[in-house]
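Presented below is the structure to which this report refers.
Removed: one protein chain of the complex. Kept in place: all other protein chains.
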Amino acid sequence: MKCECSPALRTARAPRVVASSLLGLALVCTACARDARGRDATTLVAAIASDPGQLNPAITTNGSVHTAAALLYDGLVALDDSLRPTPALAVRWGIEDGGARYRFHLRSGVRWHDGTAFTAADVKFTFDSLLLRFHARTRASLAAALVSVDAVDDSTVVFNFRRPYAPLLQQLDVGEAPILPRHLYAGRDPLRNPVNLAPVGTGPFRFASYSPHNEIRYKANREYFLGAPALGAVVLRVIPDDDTQVAALEAGEVDWLFAVPGPARAALAANPGVRVTHSRLNLGGSNCLITLGFNLDRPWFRDVRVRRAVAHAVNRSQFLERVLFGDGRIADAPISSGIGFAHATDLATASYDTAEAARLLAASGWIRHGDGARSAQGVAGLPDGTAFVIGFKAMPRQMVYGELLRAQLRSVGIELRLEPLEPAVFADAVFTARDFDTAIGSYCNGPDPEIGVRRMYVSSSISPVPFSNMAGYRNPAMDALFDSAGAAMNQDERRRLYHEIQALAIHDQPYVWLVETTNTQAYSTRCSGFSATEHFAATAACGR
Amino acid sequence: MIVIVAIGFLLIHLAPGDPVLALAGEHGDAAYYAFMRSRFGLDESIPRQLAIYLGRVTTGDLGFSYVYGRATLGVIAERIPATLLLTGSALVLSILVAIPLGAAGAARPHGTRDLGINALALGLYSTPAFWIGQLAVLGLSLRLGIFPVQGMTSAGSSATGWLRAWDVARHLALPAMVLAAQELAVLVRVTRSTLLEELSREHVRAARAKGLSRRQALLRHALPRALLPVVTIVGARVGHIVAGAAIVEIIFGWPGMGRLLLASLQSRDTPILLGLFLVVSLTVVLANLLSDLLHAAIDPRIRLR
Partner (left out) sequence: MRPSTRASVFAELAAVADAPPPARWRRLYRREVLRRMSVRLGVALIGAVVAMALFGPAIAPHDPFAVSGGSLVAPSAAHPMGTDALGRDVLSGLLYGARTSVVIAGGVALIAFACGTTIGMLAGYRGGWVDDALMRTTELFQVIPRFFFVVVTIALFGPGLGRMVLVIGLTSWPTLARVVRGEVIAMRDLDFIRAAEAAGATATRIARRQLLPNVLPSVVVVLGLLIGQVLLLEATLGFLGLGDPGAISWGTMAAQAQGFLRVAWWLALFPGLAITLTVIGVNLLADAFSSARTVDSRGR
C-alpha cells in the first residue's frame, strides 16, 4: 500500500493537518507522509544499538562511543583488511633501535574541523594526557613499556620504549588510538569537557548534532585529506532492539546495520533491497573468541582431566549453528584465525566425544549413578558425594551460550546453574572477587596477540582488571614464552613462539575455546562502497 | 521523599558490584580504578556518601553521571519531554476512547455491545504490554506499513516547524495507542460502573421523570459526575502509566526516561538510577496531589484541608 504525494502538496497541507489534530489524522494520512521524509538522497542513516552518551573515544573503551566517534577522528595509521598499517595522519614511519623507537612523519596541511592546523603537539598531548591515562586498553598495554612520546618538531613524533615493542603499529588506528585536538582539551578536565558532546576531529565527517538516545548527525568533511566523502551526511540512529533494527532496514528507515542478528540473516539475504556483508570488526574489538573459563582455584577444576572432559563434552558445531546461526567459525586454536601469522592451523583442540568425556570424568573420581549429576569419590578438596553442580556466570547478552552449554553438559552428568550478571557486576564477581566456577567471555584478540591474547594467559595479569586472566592460570613456561614473543621483532620467530604458546594452552586447557564470532552487516542497495573499517562510510555513496 | 531517596541510595550501594567499573571501562588496571574511585568520592563511607547526596538533592543537584560525564539532572531532564508527550497523548487518547465506550456499555448493561466492550477491556488488561507492542509492530508497521517502526522522528529528516510536528505525530501514534490500550481497559470499566451507579441516583431519575430520554440523562447528568472517579484513577495510576511507558519506549525506540532507565541499569549508572527513581516517585506524589485538587475543583462538596 503506497500512496504517492507530490512534495508541493505535502508541504501545503501539512500545517493544516497538524493544526487540526495530531493523532486523529495521523491515522489517516501516514501513507502519504511515509514518503515525506524530507531526506536528502546523499544522507546515510545507520542504526546503532546503544546511545554513546558522549563522543570522546580517547577516555573510554566503550564500544558504542568508538562506533559513534570513529567517523570524526583519525589514528596515526589505518589498518587494511589484513591488519597491515597504511598511512593516515602519519604518512610514513621508521623503526629504530631494534624496535625500541618508532619515528612517525606526519601529513602536512591537515586541519581540524574548526580550521586549526593539526601538529605533532596534538599527538603528544593525546597520548600523554588522554589515551595513557583514560583509555584502559592503551594504558594497560603501552604504559608499562613506553618511556615517552616526543614531538620532535611540528611534523615528527617519536615513541621511545624501554625494550623492543613489536605490536605498536597495530595499536595506532582510530579504534585504538584516535588523535584529539590539543587546543580544545589542554588544561581542561577531559571527562567534563563540553567538547565531548560537540567534538572536533580531523576525520571524514564532522559533527553536526547530538540528540541523546535518539540520533547523532554528521556532515561530510569536504577538506578530508584522503578525499571528500561522496555522502553528504551520516545519521547514526539509536535503535536498541536487534529486531527493530532489521525492521527499520526493511522499511527503508535506515540504510546500514552494524550487526545483523542471526535469525534475521536469512530473510535479509533473500531481500532484493538489502545486501549483506561480513567484517572482522565487532563492537568492542576485532577477532573475538567466545571462551569458556574455568576458575582454576576451585577444586572441581584442579584436575586437568576434568577440564579436558568438559572440552570433549562441548559440541561446538551446535554453538555455531544454533547460537551464531553460522555467522562465525569453530575455534580450532586458542588464537583467532583472524591473526593470520599467529593462528596455529596444525594443532588439534579437544574433539566432541561424550564417551571420552565420560571416561575422563570417571577416571578423575566423578561417578555417575543414573541420569542425574555425577558425584565425587576421592576428588581432592571435595567431600565424597558432592554433586557435580557448578555455577556459570555470564553477561546477559552471552547467557544463550550458557543455556546451550547447560543442555550439552547435562548429557555427561554435569549440572550448570546459570547466573546472568550485568557487565559491571560480572567484572566484579569474576575478576575482582574471583567468585565463580565457570564463566564465559568474548575475548577479542585484536590485531596482534600482544593486545588481546597475552592477558588471558600470563600470571601477572591475574588481576581485578576485567577480561584479564579469567582462569587464574599460572605457568612459568607460559609467562616466559609470552615475554619472548612480545619482544621478538622477527615475524617468523614470533610465529614459532605463538605456536608453542597455543600447544601449551591446549595441553593445560585453562579455557575451552568455543567459537570465533564474525560480524554480519547489512545495507540498503541504494547505497554502495562501504569499507570494512571504522570509517565504513567514508568511501560510500547513496542514491535514490 | 527523603526516605525514598535514602532507600534507593542504600539499595544501590549495598548491591554487589562496583560502580567504578561503569566509568572506567573494562580494560584498565588496578591503579587506574583506584584513581577513578577517589576521583568520584567513592572512597568515602556509605553514610557520608548518603549525607553528601541528600544535601545535594535539596539544592536540586542530583549528582554527576559517571557514564555521561554530565550532571544527572540535565541528563534526566532532557528525557522528560519525550516521556511526557508519550504518556500525555496516551492518556488523552485512552480517556477520549474509554468514556464513550464506557457510556455505550452503560447505556445498555449486559447488551451485546456491553459484553463486547467488557471482553475487550478484560483482554487488553490481561495481555503483557510488550506482547501487544510486538504484535502491533509486526502487524501494523511491518505487514501493512501504516506506521513507522520506531523512533520519534524520521532519521535524516531535516524538517522543521509544522512538518517536524507532523513527523513526530506520525511516530507517536503507534506507541501512544499501545500505551493507551492498557489504560483504556481500566478506564472503560471505571466509567461504566460509575455511570451505572449514577443512573440509578435520584437526580438522574428525577430528570428522566421530566421526560429526558435515557440517552440524554446519561449525557447531561450522569457523565459529568462520572468524570470524578476517572480523574482519581488516572491520578492513582501515574506510577503504572510511567512504568508502561518505559516498556513501550523500549519497544518503539522512543527517546524518553524508560530508555534511559534500561541504559543506566546496563551501565550501572548509579546517579541516574537514583535520579530516575526520585523523579518518578516525585511525579507520583504530585499526580496524587493534582488529582485531589482537580477533584475538589470538579466536586464542590470536597473541601481541601
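Here the chain labels run A and B in written order, and each chain numbers its own residues starting at 1.
The rule is short, and it goes like this: contacts are C-beta pairs under 8 Å (C-beta built on N, C-alpha and C of every residue); 3 or more make two chains touch, one makes a residue touch a chain.
Here the structure is a predicted model, which means the values were calculated and not measured.
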>> Using the touch definition given at the top, which of the shown chains does the missing chain touch?
In response: A, B
>> One chain isn't shown here. Among A:D150, A:D332 or A:E403, which residue touches it?
In response: A:E403
> Considering the whole complex, which of B:I99, B:L140 or B:L276 touches the chain not shown?
Replying inline: B:L276
> In the full complex, which of A:E419, A:D479 or A:E493 touches the chain missing from this view?
Replying inline: A:E419
> Where the complex has a chain not shown, which of A:P164, A:P261 or A:G529 is the residue touching it?
Replying inline: A:P261
> Touching the left-out chain: which of A:D243, A:D332 or A:D353?
Replying inline: A:D243
> Please identify, in ascending order, the residues of chain A that touch the omitted chain?
Replying inline: 241-243, 261-264, 266-267, 318, 321-323, 396, 399-400, 402-404, 406-408, 410-411, 417-422, 425
>> I need the residue numbers on chain B that touch the omitted chain, in ascending order.
In response: 3-4, 7-8, 11-12, 15-17, 108-111, 115, 122-123, 125-131, 134, 138, 142, 196, 199-200, 205, 208, 239-240, 242-243, 246-247, 250, 261-262, 265, 268, 273, 276-277, 280-281, 284-285, 288
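In this section, only the chains that are shown with their structure count from here on.
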>> Taking the mean of the CA coordinates per chain, how far is chain A from chain B in Å?
In response: 36
> In their shared complex, at which residues does chain A touch chain B?
Replying inline: 1-2, 11, 14-15, 17-19, 22-23, 26-27, 30-31, 33-34, 36-40, 43, 45, 50-51, 53-54, 56, 60-62, 135-137, 139-140, 191-192, 196-197, 211-215, 233, 235, 237-241, 244, 247-248, 250-251, 253-254, 421-425, 427-429, 432, 463-467
>> Applying the document's contact rule, which stretches of chain B touch chain A when the two form their complex?
In response: 15-19, 21-22, 24-30, 32-33, 67-70, 75, 78-79, 89, 92-93, 137, 141-142, 144-159, 161-163, 165-167, 169-170, 172-173, 176, 250-253, 255-256, 259-260, 262-263, 265-268
